[in-house]
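Missing here: one protein chain of the complex. Every other protein chain is in place.
After this line comes subunit A, so read on.
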Amino acid sequence: MATLIDLVQTPVRELNQALHAPEATSWRILNPRGAHAVACGIREDLAVDIEGHVGYYCAGMNQRATVTVHGNAGTGVGENMMSGTVRVHGNASQSAGATARGGLLVIDGDASARCGISMKGVDIVVGGNVGHMSAFMGQAGRLVVCGDAGDALGDSLYEARIYVRGTVKSLGADCVEKEMWPEHLAELAELLKAAERDEDPADFRRYGSARELYHFKVDNTTVY
């Protein structure tokens, strides 16, 4: 039986305080009504279900918990998450999973601009489309886009790997399409399975860094 918290009656401060020293492992949050910083900074292996739309930074810096948003999420959902799972059944605003270091972020709908910006190890699976500058300066981790990607995908990419099933409007600086090898198909299949998706890995294309901008060279000045 989940512990019920109704954000109409309980301030977000009290909710987060309770989640930081939890006396239960299963939580159900009602009426988030776009509140910011809901369920951020959790350290324990909790199951947190949020019934509605959330504002900025939901599940920010998450460690170990499984946070599910039964609605849409504002800017920076799962930002800098370290581990655990964050799932948004609706759409996510910009900078979803920004700088996140671990765990799995699943967005069943679309994600706006800069999805996975500066990602540092997280796995992100987006059921729909992603906006421009997604995976900008992505350092590590995997971004899977089951729909289309907007402009400048993977701009200034480091070692993050990107898989896109649909079209890519344009690639950013130093991001190139790469051959899909069996190991990539295998890891993609695992990611889709973890995200409970049924797309065929063979329908995706892989993108990564050309590693041409890893050192300052005068020849690169026209690229930036």
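We adopt the following convention: contacts are C-beta pairs under 8 Å (C-beta built on N, C-alpha and C of every residue); 3 or more make two chains touch, one makes a residue touch a chain; residues count from 1.
Operating definition for what follows: contacts and distances are computed from a predicted model.
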item	value
Chain not displayed: protein name in its UniProt record ("Glutamate synthase", "Phosphate import ATP-binding protein PstB", "Cell shape-determining protein MreC" or "ABC-type quaternary amine transporter")	"Glutamate synthase"
Touching residue (missing chain; options A:37, A:107 or A:191)	A:37
Chain not shown: contacting residue from A:72, A:85 or A:99	A:99
Touch criterion as defined above, residue of A:30, A:47 or A:82 at the omitted chain	A:82
Where the unshown chain meets subunit A, residue by residue	12-13, 16-17, 20, 36-37, 40-41, 43, 55-57, 60-61, 63, 75-76, 79-80, 82, 94-95, 98-99, 101, 114, 117-118, 120-121, 136-137, 139-140, 156, 158-159, 214-216, 218
